[in-house]
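Missing here: one protein chain of the complex. Every other protein chain is in place.
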């Protein structure tokens, strides 16, 4: 994403607020794929190749802007995500939360 | 994330619509970090260790739900993102778009 | 909202991008209220006074930033919404769409 953006001279547009808005745009497209599907049919989406393809594209769009944002902020996404997982494993002890709807993190 | 969720018996809550809503919640927290900062100060965020730490956590939260969603849908995020990059490289030829604000993808 | 913001000298922060990010933050809080509820229990939310109160507050937060954004852009929300409804009534003729999941508008 960094190379892609530099090659097109697009890094000038990639301040954090603009990147978050772009990410929101892609999250909106992801939401639209699922919005009117009954919850159980949304699950079945995975077996429809055409919808799965589109879901993969929208998820990727969100991911790529997220990666671009992390890069602009000097954040190593892989490292940050691993730290967050470790913190969550400690915070939500299995014996405390098993089978209960997770509290918002 | 899959192991973490299975160990807590949380996969039962992870239908696509619920995961997208959870992701939206985390995107909201990410947006709140930047909302009132002047655009140029948002850029400077990277040099403030405390804000960078929080940004890393919120970006990770979005990423982890995105990964969980991809997993539930049977999507290989790494593969999907690489395909999307290749498609974008073709769609936005450097000679056509250099230095112009990218069209929404 | 305009008077409230002017009295606090907050209009200086209310450029459109910042207001959309603030709105996204509130949408995130609204999403969190519903994210882990089974679809049918989300419907029952209306009968739980405490949850209904919180939903009303989050919906109001989204609405108030939306109103502030419209005001900053010189848009009369009431007039714009009525125009949109008229356009949708024409676009989605009852005989064409009755009982079918609406296309995204």
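Worth pointing out:
Order of writing sets the labels: A, B and C. Residues in every chain begin at 1.
Assume a residue touches a chain if its C-beta (ideal position, glycine included) is under 8 Å from a C-beta of that chain, and two chains touch if they have at least 3 such contacts.
Because the structure is predicted, anything quoted here is derived from the model rather than measured.
Touch, as defined at the top, links the missing chain to these shown chains in the whole complex: A, B, C.
Annotation: of A:7, A:31, A:51 or A:101, A:31 touches the absent chain (contact as defined above).
By the touch criterion stated above, the residues of chain A touching the omitted chain are 13, 17-18, 21-22, 24-29, 31-32, 34-36, 39. Residues of chain C that touch the chain left out of the display are 1, 4, 7-10, 12-13, 15-18, 20, 22-27, 30-31, 34-35, 37, 39-40, 42-43, 45-46, 52, 55-57, 59-64, 66, 69-70, 72-75, 77, 80-81, 83-85, 88-89, 92, 94, 97-99, 101-102, 104-105. For chain B, the residues in touch with the chain missing from this view are 17-18, 20-21, 24, 32, 35-39, 101-102, 104.
Assume only the chains that are shown with their structure count from here on.
Note on chain placement: the centre of chain A and the centre of chain B lie 3 Å apart, centres being C-alpha means. In chain B, the residues touching two or more other chains are 13, 17-18, 22, 24-27, 31, 34-35, 39.
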